[in-house]
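What follows is a structure written as structure tokens; I'll ask about it next.
One protein chain omitted, others in place.
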Amino acid sequence: MSSEKTPVAILGATGSVGQRFIQLLDNHPWFEVKEVAASEKSAGKKYKEAVNWIQSTPIPGKVSDLVIKNCKPNLKSKLIFSGLDSSIAGEVEAAFASKGYYVVSNSKNHRMDNDVPLLVPEINPEHLELIKQQKYSKGCIVTIPNCSAIGLVLALKPLVDAFGVEQVSVVTMQGLSGAGYPGVSSLDIIDNVIPFIGGEEAKMESEPLKILGKYNNGGIENLKIKISAQCNRVAVMDGHTECVQVKFKKKTSVEEIKEVWENFSAEPQKLKLPSAPENPIHYFEEINYPQPRIHRNIDKGMAVAIGRLREDTLFDYKFVIISHNTIRGAAGGAILCAELMKSKRLIE
Amino acid sequence: MSSEKTPVAILGATGSVGQRFIQLLDNHPWFEVKEVAASEKSAGKKYKEAVNWIQSTPIPGKVSDLVIKNCKPNLKSKLIFSGLDSSIAGEVEAAFASKGYYVVSNSKNHRMDNDVPLLVPEINPEHLELIKQQKYSKGCIVTIPNCSAIGLVLALKPLVDAFGVEQVSVVTMQGLSGAGYPGVSSLDIIDNVIPFIGGEEAKMESEPLKILGKYNNGGIENLKIKISAQCNRVAVMDGHTECVQVKFKKKTSVEEIKEVWENFSAEPQKLKLPSAPENPIHYFEEINYPQPRIHRNIDKGMAVAIGRLREDTLFDYKFVIISHNTIRGAAGGAILCAELMKSKRLIE
Amino acid sequence: MSSEKTPVAILGATGSVGQRFIQLLDNHPWFEVKEVAASEKSAGKKYKEAVNWIQSTPIPGKVSDLVIKNCKPNLKSKLIFSGLDSSIAGEVEAAFASKGYYVVSNSKNHRMDNDVPLLVPEINPEHLELIKQQKYSKGCIVTIPNCSAIGLVLALKPLVDAFGVEQVSVVTMQGLSGAGYPGVSSLDIIDNVIPFIGGEEAKMESEPLKILGKYNNGGIENLKIKISAQCNRVAVMDGHTECVQVKFKKKTSVEEIKEVWENFSAEPQKLKLPSAPENPIHYFEEINYPQPRIHRNIDKGMAVAIGRLREDTLFDYKFVIISHNTIRGAAGGAILCAELMKSKRLIE
Partner (left out) sequence: MSSEKTPVAILGATGSVGQRFIQLLDNHPWFEVKEVAASEKSAGKKYKEAVNWIQSTPIPGKVSDLVIKNCKPNLKSKLIFSGLDSSIAGEVEAAFASKGYYVVSNSKNHRMDNDVPLLVPEINPEHLELIKQQKYSKGCIVTIPNCSAIGLVLALKPLVDAFGVEQVSVVTMQGLSGAGYPGVSSLDIIDNVIPFIGGEEAKMESEPLKILGKYNNGGIENLKIKISAQCNRVAVMDGHTECVQVKFKKKTSVEEIKEVWENFSAEPQKLKLPSAPENPIHYFEEINYPQPRIHRNIDKGMAVAIGRLREDTLFDYKFVIISHNTIRGAAGGAILCAELMKSKRLIE
């Protein structure tokens, strides 16, 4: 790896996911934010003047004075992190890829495209092969899952491999930052629960099937299981909590399940990618753990916390997952994908 | 019915459930709080001086100056509402019953006793027959369900009758008042979810089977279904939200289910009991309804709100329930039971 | 008073203040909402389809199906309640007044106009004389104070009369509903305080001087005192809490101050106006009272709660006020003004 950092551009840099990209890439060993792009309204302004910064650490000094560019494929950085709104992400990302850019996207638009990896480096690094099917001569689009799906698939992956999974039922209690900024009105959520998040249940029922699917002969064979999802918004800043029930193919035990979770380690850990959590899964024995405020930042927000594994009366087992929706579930997850691509020399 | 009100005593009168009894019985057409009893620490003091009143309406004037008595079966009122802590409720309530008192209890201790009704007036008024099995010559104990079970059983009752139910899976997001006062520390729940409530899941998996069971020859035949429950505490003051999945015996449709819910009316409605909700079940079509802050007070907190009925990938249908945990799920529910007993002349 | 209700139109009917007007006017003995008007975007739709209803009681049935009209002075109802945004309220309200409508407005635009009453019926009913100065042949504009000023002026009025006031310092902790809907993002206020509300401090420092001023010869002589205001937003749904320090002209005592507060009663109480609180001021002796969640709804949200009166090291006394910002501080306050006008036959 050369000693020079790969220059990086952020699309949608003033939004909440864009801000997280900038925060997490501050002092990144491989990547450096050289360009920020956003809507016409912001283009031309200094970043610090256009952004309504809502992170709890200050704007990194170097980014602070960058002049915001338009989201057009005439940027100098070849590696693009996209935090664009889904209303425009589809076209803009395709335009960049067709001009030779490497686009790693947090948006939903291309996730289910047949030739686009829905990448979780610990789970399906081989899905990167799909890039070869893309119509772009040199550029590419790689996507990451919805913030509610990432915790679930990381918890399921070792179970699928060890015991086989037949059915999954999940009910979420999702953090507010998942709705972007300004997102959910305070009048709607204080002393309240909103038992509905537009489009979320459909994503949770479909994306895991592709992520956990097999790359085969230029395409993905989806995992053939059934998932039922119910999604709720609760008064939590960051972190999605998920109550999961699972039915296995093979008989197993609480001890065996904990063991495969605790031993789970994959390519990002072997490659020691800078953003890889040391352990992708942390299991907690405390009876009232995991909790979003306490566990969302585990391994810098890149790991999932699991607890309360116990037998279920209808399925085989049930348990609770916490994952950080804007780190592992958005910007951090996308950065890990780019690290994997870079280490595989898919990014020059 | 005589024009004089039945005198009533509240056990555990200073606790959060005790306070609700006093609040809801203010200006009750049939009952009047004449005595309040609590722990030794409070006995002998004026109510207003011993209580840490946390309701949003003031202490009713007549109760305010009552002197607190001990929880011993030498009270003048024959009708006893018990909001005692379960650590002592079992023995105290039995002592009262054996001295000829009518005890309506919110505590868990006697709920699953073979000869004690676990009473929901809209569902199983005939379970009151069990009282005859009790060993007390004249007194009796009647119990109400756990605050998380009441919403579920009211929603299930018309479905059990119309279509038969085979399996139920429920995940709750429960209000803080369910834990009593001071209950949950603010440091534990702001910006957080606690995915555990001691003993709650076992109650939700067992109590509905008795409540929905049949009175037969001096005993209850439990309903033979399987329930799976997962219980969470969220930052909501009052109101339990429940995400429910149901598998039916008979094929049915969204329209038929809504119809049986909307038409559901039972004995308390026929008898026009003072605390009976006009409609025990309200169905909402809005895509993001029901919500605890908006719907917990429906029909004075005595009805349940349901919404989001839709097909499920694993079960047949799923939906969301809201019910008020300290009104319908505690004091209000117990008062309705006493009203039913009074109208059946089981209380003199 | 004739037995027929005065027909009323609401401008800005879909906004948060507009909704409160509709909620509070449901079953009003004198007024009936016959027309609702809002922006072009909503005009032509049924009210229930255009509104994002955020109140905790359902939309009144009669209003629910009204078709929304434009905010143009061709409505049939002569009495107009305006909950318009200040960006347009100024011109629209003037247009209505000049066509002969009686406009009672919650907006800031005309509050400080020399010929417009800034009306608090308990304090300055004689300011209605200003209407005669207005250039409109028959119509008029009457305004109510900012939601943060109303609690302060009600608390100050009897003190000004009894002891004379020289200096007032106030720090507020204001509820979220004061910012309208969607208003404050949940990401900005959970686990946080925002020590700034645009324009609020200037209003609190100026409006009370006019409200407490004297009508004299066709104009208002402002009260000559100095007020310092600091305004904060906190995570409270409804209700403004204010920490107040006061320096008096005459020496007084805690007992005397409590006495003038408790004895305070004014024209709306004498006239028994339907929305008048029985007591405009309630004083609480409990050491940790008043609190917004407990006291905001006192006297149906139309009274203020005061507590913690004690000596101050710099001023003479300090105390805490709670008032309901969208009832007494907005829709309810405006309705009380219209009731006063009606009882004085200023509205035909």
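For reference, chains read A, B and C in written order, and residue numbers begin at 1 within each chain.
Heads up, the rule we're going with is that a residue touches a chain if its C-beta (ideal position, glycine included) is under 8 Å from a C-beta of that chain, and two chains touch if they have at least 3 such contacts.
This one's a predicted model, so the numbers in the text were calculated from it and none came from an experiment.
Among C:36, C:66, C:179 or C:237, only C:237 touches the chain that is left out of the view. Check A:27, A:56 or A:87 against the missing chain and you find that the one touching it is A:56.
Across the entire complex, the residue among B:42, B:124, B:177 or B:297 in touch with the chain not shown is B:177.
Contact with the omitted chain, checked across C:82, C:291, C:325 or C:343, is made by C:291.
Interface with the hidden chain, as seen from subunit C, comprises residues 167, 169, 171, 173, 191-196, 205, 226-228, 230, 232, 234-237, 241, 243, 245, 287-294, 307-308, 312-315, 318, 320. For subunit A, the residues in touch with the chain missing from this view are 56, 190-191, 293-294, 297. Against the chain not displayed here, subunit B makes contact via residues 54, 176-177, 181-191, 235, 237.
As a working rule, only the chains that are shown with their structure count from here on.
Interface residue usage between subunit A and subunit B, two copies of one sequence, is largely shared: over half of the residue numbers at the contact are used by both copies. A separation of 48 Å divides the Cα centre of subunit A from that of subunit C.
Here the CA centre of subunit B is 40 Å from the CA centre of subunit C. Centre to centre, using the average C-alpha position, subunit A and subunit B are separated by 42 Å.
Among the residues of subunit A, those touching two or more other chains are numbered 191, 235, 237.
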